[in-house]
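Complex shown without one protein chain; remaining protein chains in place.
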Amino acid sequence: MFDLLGISAPAFFGQLLIGVINGSFYALLSLGLAVIFGMLHIINFVHGAQYMLGAFTALLLLNYLGIGYWWSLLLAPLIVGAFGIVLERVFLRHLYKLDHVYGLLLTFGIALVIEGTFREFFGSSGQPYGIPPELAGVQNLGFMFLPNYRAWVIVASLVVCFGTWFMIERTRLGSYLRAATENPALVQAFGINVPLMVSLTYGFGVALAAFGGVLAAPIYQVSPLMGINIIIVVFAVVVIGGMGSILGAVVTGFVLGVVEGLTKVFYPEASSTVIFVVMVLVLLTRPTGLFGRA
Amino acid sequence: MEMKLLAGPVVALALIGAPAYAEITGDVVRIGVLTDMSSLYADNTGPGNVAATELAIEDFGGEVLGKRIELLTADTQNKPDIGLSVGGRWFDVEGVDVIAGASASSVTLAVQQLAGEKNKVFLISDAASSDITGKACNANTVHWTYDTASLANVTGSAVVEAGGDSWFFLTADYAFGYALERDVTAVVEAAGGEVLGSVRHPLNSSDFSSFVLQAQSSGAKIVGLANAGGDTVNAIKAASEFGLVQGGQKLAGLLVFVMDIHSLGLDVSQGLQLTEAFYWDQDDKSRAFTERYKKKMDGRVPNSIQAGYYAMITHYLKAVEALGSDGPGDAVVAKMKELETDDPLFGKGHIRVDGRHMHDMYLFEVKAPSESQGPYDYYKLIATVPPEKAFRPLEEGECPLVKN
Partner (left out) sequence: MSTAAIETLPRVEPQASLRHQYVIFAILVALAMVMPFAIYPVFLMKGLCFALFACAYNLLLGYGGLLSFGHALFFGSAAYVSAHAAREWGLTAELSILLGTAYAAVLGLCVGWLAIRRHGIYFAMITLAIAQMFYFFYVQAPFTHGEDGIQGVPRPPVFGIIPTVDDHVFYYIVLAIFLASFLLIYRAIHSPFGQVLKTIRENEPRAISLGYRVEHYKLLAFVLSATLAGVAGATKALVFQIASLTDVFWAMSGEVVLMTLIGGLGTIFGPIVGAFFVVGLQNYLADYGSLVTIIQGVIFVFCVLVFRRGFVGEIAKRIGKPL
């Protein structure tokens, strides 16, 4: 079968695995977007910039404070998440009564400001961030060499995605959250501080993006443009999965990673376009995405 | 308000004893640097181009033929319409005599035509397209530093000579990438090597692991990177991560600059072979220039594009001096072609009738971290290729100026 496709079986499995690795980034980022949209009804266009901020925070922590990868993995999401909460308090909360479009435009503007500022200070070509020594090296899987770090990316992404899904869908805290989106006044009446919960949710979604940024830092250049290159794709993932659907975002992220990976083998030129083809097809057949609720 | 006047101290100089015979339009020579100041290529062009131009003007004491030299700068944002509207305004309204630029090839080709229509001078260092001195050539343009044909000639022939006779390409999916792949393929095959295959990736791909895997399974000795900027950087990173070099293959970067190596680090980029027209640590003259450049640029070193700015502005001012006038554009460019070029960075050379500046090109290899003595000590010289071998022969360019 593989001979017919012009590719050997080992090479095919190698590409499949790489698709899963890229999918774990898509899943992580679209998860954050989905959490934010689900709870706040804000289309967070600044997500790509926040992903970039995560990577830069890790880089700056290393360069100025000597704080290494593992602490950054914890600290950068907290710092960027806190920044997200500030954004929510200062800007976003004025928009909840308005149409989604305004949230999109506002966050688009914030993204331009953040990215322009970083380009002004750090140039456009990016800076290196080393792979942590514990994860250096490669494993010979027989059909390909798998860098240890990439394997860690899959594990980390799966754990965080599952943890988030579990927290929102299966815990008491999650049920408060979901209730607060349905009927904030009622939940408030039960003595729960809804505005605080909304702020924290946004901060959490942003922290997920920053976490993805730290994970990405050793693989890609830490560059002001890294967010703008990925945000549109992640956006498409969320829409295909169904806006606000946690499970949809995660599953679609991984699946589209694989779809894109296979496109890179059979029609590489189209690998950045295939996701849009999928999006049009899905939206025309399933108006609210694969996992969306009408 | 759009002008960045750098002429403050220069004005004072010019007021003292200016001879009156020179035909300098508006009594000032205006140089416009039109380049990518903020987007994709800014680190390899942008502010560094401006700094190099300032140094060239300083070396003339801020004036030529007793008239002051004024510098304007603008950012094309890599958009042809912005390049054209700024360029047009400079030529028509602001009295700019010469534009140096102009970032991406789409902008450059457009401004080249504009300079021809307005009969001004256009000096090119940023762009790579060989069409500038080929089909699109005109009598108002000089193309200084490099082009796709020379990158291909130098990298292709030198690498095959060193034993790299089987190639696989990672090619950016646009005209620049195709031109590089096509030209290198011709060179490699002419030198007795073979091309085993290629993969075309979209522009600005963030993840190259899939393409690197395909390059690995091709079994080629050399993996040629027919792309630029962030794509090249990401490809080199992925190649290092997936152990491409440890697996016995070598990377050949077709368009890599010293700042790219700086941003990658030597751990990742060691062993990469690349072609540049200039390296800051070549000789005493280049080191002296680099010291002055560093003061303006926060300790960064110049690359070949930026060195090209210094050299071509210097030569332009010499031609104005020799001609006794800063216009019309085709007369100045004819003078530039007539005079031998001689500057501290590119040495002696000349400009061909099609506008191509002829100088040596170099194949470098990136040092291992243990070989490097300090910051920016990155390259070791592998081969020097003389201009006749490095650049495309005059007859093959289809430049209309060549026919007579």
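Going by the order they are written in, the chains are A and B; count residues from 1 in each one.
Here is the rule we use: a residue touches a chain if its C-beta (ideal position, glycine included) is under 8 Å from a C-beta of that chain, and two chains touch if they have at least 3 such contacts.
Quick caveat: nothing in here was measured; it's all calculated off a predicted structure.
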item	value
Displayed chains contacting the withheld chain	A, B
Absent-chain contact - pick from B:I31, B:L65 or B:A104	B:A104
Omitted-chain contact residue, chosen from B:T53, B:T73 or B:T232	B:T73
Touch with the omitted chain, as defined above, among B:V29, B:A51 or B:V86	B:V86
Interface with the undisplayed chain - residues on chain A	43, 91, 94-95, 98-102, 104-106, 108-117, 119-120, 232, 235-236, 239, 243, 269-270, 272-273, 276-277, 279-280, 283-284, 287-288
Contact footprint on chain B, counting only the chain that is left out	1-4, 37-38, 42, 46-47, 72-82, 84-86, 88-89, 92-93, 104-106, 109-110, 113, 129, 131, 136, 173-176, 178, 202-203
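What we mean here is this: only the chains that are shown with their structure count from here on.
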item	value
For chain A paired with chain B, centre-to-centre distance based on mean C-alpha positions, whole Å	37
Residues of chain B that touch chain A when the two form their complex	38-44, 173, 199-202, 204-207, 209-211, 213-214, 216-217, 229-230, 233-234, 237-238, 241-243, 247, 259-260, 263-265, 267-268
Contact footprint of chain B on chain A as seen in their complex	8, 11, 14-15, 18-19, 21-22, 116, 119-120, 123-128, 130-131, 138, 144-145, 147, 149-150, 219-221, 223, 225-226, 229-230, 261, 264-265, 268-273
